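Right, I'll just put the structure down here and ask away after.
Excluded from the complex is one protein chain; the other protein chains are retained at their positions.
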Amino acid sequence: MKLKISFFKQWDAILLILLAAEILCFGLINESFLNIKNLLYSTNDFMHIMLVSLPLTLVIITGGIDVSIGSIMGLASIIFGVLWKFLVFPLWLSFVVSLGVGLLAGFINGLLVAYTDINSLVLTLGTMFLFQGLATGLAGSIGASGYNGIGGFPESFTNIAYGACGAVPYAFIFVILLGFLIFLLLNRTPLGRSLYLIGVNKNAAIFSGIKVKRVIISSFIFTGLGSALAGIFLTAYFTSSRSDLGKDVLMPALTSVVFGGTSITGGAGAVSGTFIAALFLGYLKQGLMAIGVTSDVSQVTVGIILIATVIIKGIATQSLLNRMNRLAFKKATVLVNEHHGN
Amino acid sequence: MSLDLGKQTNTKGQLASLFSIWKFFGGIPVLKGVDIDIVAGEVHALLGGNGSGKSTLMKILSGAYQKDSGNIIVNGQSVNFPDPQTAHSYGIYLVPQEPKIFPNMTVFDNIICGMKVKESAFSERVEAYARDLGFEGSIMDNAYSLSIANQQLLEIIRGLVRDVRILILDEPTSTLAFKEVSALFERIKILTKRGIGVFFISHRINEIFEISDRISVLRDGNIVFTKDTRNCTAQEAIKAMLPALDDDESTEISSAKLEAKAKVTADKSEAILRIEHLSGYGFSDVSFSVYEGEVLGLAGVVGAGRTELAHAVIGLDPFSRGKVVFKGVELKNRSPLKCLEVGLGYVPEDRYLHGIFLDLPNKYTITAAVLSQISKPLISKKKEENLAREFIKNLNIKANSADQISRTLSGGNQQKVVLAKILSANPSLVILDEPTRGVDAKARLDIYKLIRELQKKGTSIILISSDLQEIIQESSRILVMHAGRIAAEFKSSNFDLEKITSAAFGLGVSI
Partner (left out) sequence: MKFWSNLLKKREVVVLLLLVLMIIGISLINPDFGKIDNLHGIIANALILILLSLGESFVIITKGIDVSVGAAMGFAAVCLGLSANSGASVPLASFVAISAGIFSGVLNGVGVAVFNVPPIIMTLGSMGVLRGLMPVLTGGSWVDSVPQSVKNIANVKILSIDAIIWATLIIVLLTFIILKMSKKARYVYPVGDNEEGAFLLGLPIKRTKFLAYVVSGCFAGLAAILFVSQLSFIPMQAGSGQEMRAIAASVLGGVSLAGGVGSPFGPLVGGLFLTSIDSMLIFLKIPAFWNDAVAGMILLVVVLFDFTIRKMVEKENKKQRMLGKSTSYHGSTPQTRKVMEEL
């Protein structure tokens, strides 16, 4: 029973079909949907979700969760702005330091999760408060609170979010590379394999000599980096550095991961699914907007997809286990009957 | 899903009967058609090793688990218990093996939680039980600071204070001292005089023979026999817990045995492993050596401390003290990883909890300990596949392919997958902890053959087993552990089943 492996290939295929169907449907309503150039260009709109959900997949595969991703985004954005504008760092240095902040935040998350036995939801809830508070504090103290933000970035920077190589936006190329790297990590490295092992059976992983703490910390570092990248990207997109950029990111990011096929309880998942699901959800928002449903309202569909996916998966897993038990029972009673027949 | 069960009802005096109970967990059978009943006023002991299914059976009776097939008859009616609440309404209550305490509530609230009674009326009664059983402290204190013995007493009082017709006690004495056990047994006798039936799960033979009226032995999901205690001997009971081989297999094994034994006694060389005054949770002051090429059997009954010792050796017990010297080097700050790196492997007692990655392909488990070796730096699919195939062939693992999901394999094959995982790291010494538990006869044979092959290669083995016949058959030397200490040592010339059994149960003297 080649269950899990082929499930993901199946699910990816289904997602692709759904994506294609979605684009076609919206295309019927608004022609620009059928324009490839348009489609590619509009990915900038939800690039930040993709940047954050790809690494989030890693954490969820281990059976954990990270709800602080939004606050790390805001923190990275503000630090980027502060460094560039007030400390007059060159852009690239601000970029690097902001990434470093994301890495550090992820490291703190990972350290806490790996070394205390406290569950990751509670811990990242706590760090979310902390990181958000730091971001807000920093923003406020330099007068960039609320809608103001720090602005005035040069075009060389904002080009990240608007530039393209031909028809393909830079950011999209980047995220494809990122996706590919994470795919490689997950499927072809010991670290990636360890993520699955920990998610399926953490104790067995320990007994097998896997460096569980190190792996868990790494997974959170990746989400921290992804959040920082997303924060910097959004800063370029809005041409403004703000502490609240990540406010509404958690739900779409989680939905991308879960709808993409990754099990919320860990042990199974694929970045390819997250990638396609994020595209699906991103275009969904745009398509709804094209038919007059504002982004405020499109949250409803995302929320429903999130809940429905988890419920349906739960029911499916339960019935699969029931079926396994029934099969095992049949097999066993056949043996018993044969034995009695002798 | 059920078989034709014929006429099933309660006979006179029976409080409950269970017929043909089957239970699977994720396709893995834990109970395979168990029949058992309980009569009013009796203490019915349930004896069996780890993984025999005794707890599962009682959890089904008490509504905590759902049976997959079979029938439960209470008062002549076929009943179904979808949850513990329903079972309670029929007067059936289970005192669990591990205390489930609410640390933020008082002891009293803990005890009467879920009961539909007026609290004020009950406090005297609860207090009386508490004093009677030797519970220390006030029942109005918060429960978080209770000692483990008091926690167990709390669980027992929960059972006593409820209006039950059938009381199930799952290993109630595991942390109690002599005085408390005696008080408990007095209470049980009072209950049975009132016509209450008591199921008493234990692996402690002496307690079972002291308190019970009937004994049922459970092994690997089947009831081996049910007998009146007075018509049963301890020897019978112990023997019933051990796995049985049919004649063909026995001969095959004995012939194989002859071949290996001779070789082992010839090589008596360096001590590859030296344990010096190792103490930890569940064992104290253990010292012994393992010599290169030998199979050291570590015999004992459940609770003797062997698995705890093994866990401490590979570094999973943070509180252990003492020395572990491997290949002449002291191992400090041990961890499973470090041990594997120096060539010390451990195959866990509970493969489901600690060994296998059930919902992943076989090859994932097989390669889990050597991931860095098959990568440079990307995992080589080819190496992974080859490694997995090699072990599948060598260990005779019955799987369709290396990609087959482990959950769908039989228990014996799953055990082999875990073995493969540890062996892939090429250990010089392997600790096998109950390697043939829950394993079918053919696979067991394969594992014995494997032990001999390993010996031929020069690998040293520590064999932990509760199957004393198996230990005698496979070992070059036997150590017996009892209550956390080494009780006796037997050289191969002196292997004597009865003496070893006595030592395992804490009687008799080492030779």
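All chains are identified by letter, namely A and B, in their written order; residue positions are counted from 1 within each chain.
Here is the rule we go by: contacts are C-beta pairs under 8 Å (C-beta built on N, C-alpha and C of every residue); 3 or more make two chains touch, one makes a residue touch a chain.
None of these values were measured; they are calculated from a predicted model.
Interchain touches from the omitted chain, evaluated on the whole complex, reach A, B.
Only one of B:L94, B:V107, B:I356 or B:V370 touches the absent chain when the whole complex is considered: B:L94. Touch with the chain that is not drawn comes from one residue among A:L15, A:L54 or A:V67, which is A:V67. Touching the chain that is not shown, out of A:L103, A:A270 or A:V302: A:V302 (per the contact rule at the top). The missing chain, though absent from the display, is touched by one residue of A:L91, A:L104, A:A164 or A:M251; that residue is A:M251.
Of B:K23, B:H44, B:K67 or B:R158, it is B:R158 that touches the chain left out of the display. Taking the whole complex into account, chain A touches the unshown chain at residues 65, 67, 112, 116-118, 121-123, 125-134, 136-141, 145, 247, 250-251, 254-255, 258, 264, 294, 296-304, 306-307, 310-311, 314-315. Interface with the hidden chain, as seen from chain B, comprises residues 62-64, 83-85, 87-88, 94, 96, 100-105, 113-114, 144-145, 147-149, 151, 158, 173-178, 181, 204-207, 209-210, 233-235, 280-284, 303, 305, 308, 319, 483-484, 498, 501-502, 505-507.
Simple rule for what comes next: only the chains that are shown with their structure count from here on.
For the pair chain A and chain B, the distance between C-alpha centroids works out to 42 Å.
On the side of chain A, the complex with chain B involves touching residues 1-5, 184, 187-190, 193-194, 196-197, 200-201, 203-211, 267-268, 321, 324-329, 332-333, 336. On the side of chain B, the complex with chain A involves touching residues 1, 3, 22, 24-29, 32-33, 68-69, 316, 335-337, 339-341, 346, 348, 353-361, 364-365, 367-369, 371-372, 375, 377-379, 381, 403-405, 407-408, 421, 425.
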